[in-house]
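Below are the structure tokens for one structure; questions will follow.
With one protein chain removed, the remaining protein chains of the complex are shown where they sit.
Lettered A and B in written order, each chain numbered from 1.
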Amino acid sequence: MLLIACPYCGPRAEIEFAYGGEAHIVRPGPDVTEAEWATFLYLRDNTKGVLAERWRHAHGCGRFFNALRDTRTDQFVETYEIGTPRPDARQGKAA
Amino acid sequence: MVEIAEGCVLTSVPATTRLVLQGRPAALAAAATALGLAAAPPMLRAATGPGGVALRMGPFELTVLPGGAGREALEAALAGLPHSLVDVSDRNVAFTLEGAHAADVLAALCPLDFALAAFPVGMATRTVLDKAGALIWRTAPQTFHIEVWRSFLPYLKDQIHEVARGMTFDLLAVQ
């Protein structure tokens, strides 16, 4: 089970969280093409390495936040607030 | 009040009013003032004022157990500020676990660390007790106030009794 550092509540067990998938996926505007819409809905990187992803502390503070996690080891590099840009993973301690 | 194991007493808390307030810092500050507090409590902390108890469940969220004229004062203070105030009195039921082994019973159902240093008196958080979402508030070194959704209560009481029974066996075995 993962130990996840909620930016608001501190480290908590994975069972308190809901996964939100890849982060920083921007919903396209009203003039979207079919291909752009399919990309937004369905296409994902599945990065093997440091992935930016969303979590929600569903059984805690209830907030969404972003995390950088290495999908090769499941080690969290860091967590950060929704709406803030992705920190440079290379400056993180596990990159 | 039931002594479910040596050193662990479960007591139902009478029905009371509970409000969930969501809002930005200004709304939370206004609520704190209305309850007679200097400021909204910090994350995962409870604060008790003349108007009731405020539990800081999230960065933009307080659970309020109003007392006296707290509710009226709260509603008046929030008027004009963007916020959401929801009465969840009927959704939640509360009980306390008290005694030397109360923390041990909770620890068997929850991955949080209930040592006093990690979960001090005055700390409150939502978490998972076995498979039910729950709010846990430590009101004294050996006392926990616990709130769960009404339909989960029979399940959770069963789980607590199951854990307590196992602990009793363990105590007997040691002796």
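We adopt the following convention: contacts are C-beta pairs under 8 Å (C-beta built on N, C-alpha and C of every residue); 3 or more make two chains touch, one makes a residue touch a chain.
Definition applied: contacts and distances are computed from a predicted model.
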One chain of this complex is missing from the view, so tell me which of "NADH-quinone oxidoreductase subunit F", "Glutamine ABC transporter ATP-binding protein", "Aromatic ring-hydroxylating dioxygenase subunit alpha" or "Sarcosine oxidase subunit beta" is its UniProt name.
"Sarcosine oxidase subunit beta"
Which displayed chains the unshown chain touches:
A
Could you list which residues of chain A touch the chain missing from the display?
1-2, 14-15, 18-19, 21-22, 34-35, 37-39, 41-48, 51, 53, 69, 71-74
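The rule we apply is simple: only the chains that are shown with their structure count from here on.
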Quick check on the complex: what are the chain A residues that touch chain B?
1, 8-9, 12-13, 15-16, 59-63
Chain B - residues contacting chain A, complex:
43-44, 57-61, 111-112, 125-128, 133
